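The complex appears here minus one protein chain, its other protein chains still in place.
This part shows subunit A:
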Amino acid sequence: MSAMADSNDDKTPITVITGFLGAGKTTLVNYILKEQNDWKIAVLENEFGEVSIDTGLVAESMDSPEDLITMDNGCVCCSVRGDLIRTLGQLAKRRKDFDAIILETTGMADPAPIIYTIQTNPKMSDHYKIDSLVCLADCKHIEQHLDEIKPEGNVNEALQQVAFADKILLNKLDLVNEEEKKRVKDRIRSINKFAAIIETERSKAPLDKILKVDGFNMESILTVDPEFFDEDDTNKKTHNTALVQSVGISFKGNLHAQWFNMFMMDLLRDRAEDLYRTKGLLSFHGQGDTKFVFQGVHEQINFGPSQKPWAADEERINKFVFIGKKLDRAELTKSLMECLYKEEAK
C-alpha cells in the first residue's frame, strides 16, 4: 500500500488574516477588492455584510448567486457561511485564475484548526498551501485589547492573534504619535519577537509584503534579528503562566540526529497546547553542509533543508524560536544542548 508523498508544486497560497473587529480588516479587504490592480485575489469572508458591493456589479453563482461576487479587477469575494472546506473545494476548479487566496477570519484566536485541515485534508492539501498568518493590529486600541482580563480559562484573542502571526500589520498609525507607536511595537515584540511588523495607514498594506511570501516556509527563521537570541532579562521577572512569550535560543555545534529527534517528539507530545509557534535553524552531525530549517504551529512541524547550505567558513549556530506559554528558557536551552553530538563510548 503506497504512502502519500509531500510536494508543494503548484499550490495556491492562502494567507490567513486575523485581527480584531475594528482593526481595519474590512477596509483592507475593500482595498484589495477595489483599489489595487496588481493581484488577482479571492477573498473568503464569513459574511459579506461589511464589504461594500456596488449594485452595478455582476453576480456570479457558485451554488447560489449570493455566494460569489466578481469585481472589476478580477478579484472575487466569496462568502464562506461556515463551510470553509466546501468553499475551498469549489474554488479549486478555478484556482488558476487567482494569484492568492485570502482567508479573512473574524475574531478567531487559534488558527491551528484551519492550518491543520488545509495541510492534512487531501482535498485541501492537493490544491492549497498556507502561505502565512497575518495579524492586523489596531495601533490605537490594541493595548486595550491585550490588557483585557479574561475570566479563568478564557483566551485573550488579541494576544493569541499576535502570538501566532508571521507578520503583523500595524494599522491606524495616523491616529497615534511616535511615542505611542513605539510603545505598542515594544509590547507586540514582547509577545511575538519574530513576526515582521509592517506599518500601514488606512489598511493600505503593501500587498507584495504579505501575499505569496512563503512565510510559512521554514526559511523565515533565517531573517530573524540575531539580537533576538540574546539572553533577555525583561522576560524573566514575569512568570505569569497566562503570558505568551517569545523565547529565542541559540548555541554552537552540531546536533545528534537521534537525540534531537527524541527530544522534539517528547516536547511536541507533552507541550503541544502551549507551544503556539516554533521555528528552528539546525546543523546536524553527519549531514555535511546541509542547513536544516523547520517551523510549526502547535505539534505540526514542517521540516526541510534550507535553500542555501552552510558556507565553508560559516559558524554552525543552531537557532530556536518558541512562542507560547509556560516557556522555561533555561530548561529548554539545557535540554536542547544535551542533543549536541558527542562521541559515544561503545
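Everything below uses one rule, namely that contacts are C-beta pairs under 8 Å (C-beta built on N, C-alpha and C of every residue); 3 or more make two chains touch, one makes a residue touch a chain; residues count from 1.
Here is the rule we use: contacts and distances are computed from a predicted model.
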{"item": "Among \"Vacuolar protein-sorting-associated protein 36\", \"Phosphatidylinositol glycan anchor biosynthesis, class U\", \"DOG1 domain-containing protein\" or \"Methionine aminopeptidase\", the UniProt name of the subunit that does not appear here", "value": "\"Methionine aminopeptidase\""}
{"item": "Residue in contact with the excluded chain [from A:27, A:90 or A:287]", "value": "A:287"}
{"item": "Hidden partner chain, touching residue among A:113, A:206 or A:305", "value": "A:305"}
{"item": "Where the missing chain touches subunit A, by residue", "value": "1-7, 9, 119-120, 122-123, 125-126, 257-258, 260-261, 264-265, 268-269, 284, 287, 290, 292, 299-301, 303-305"}
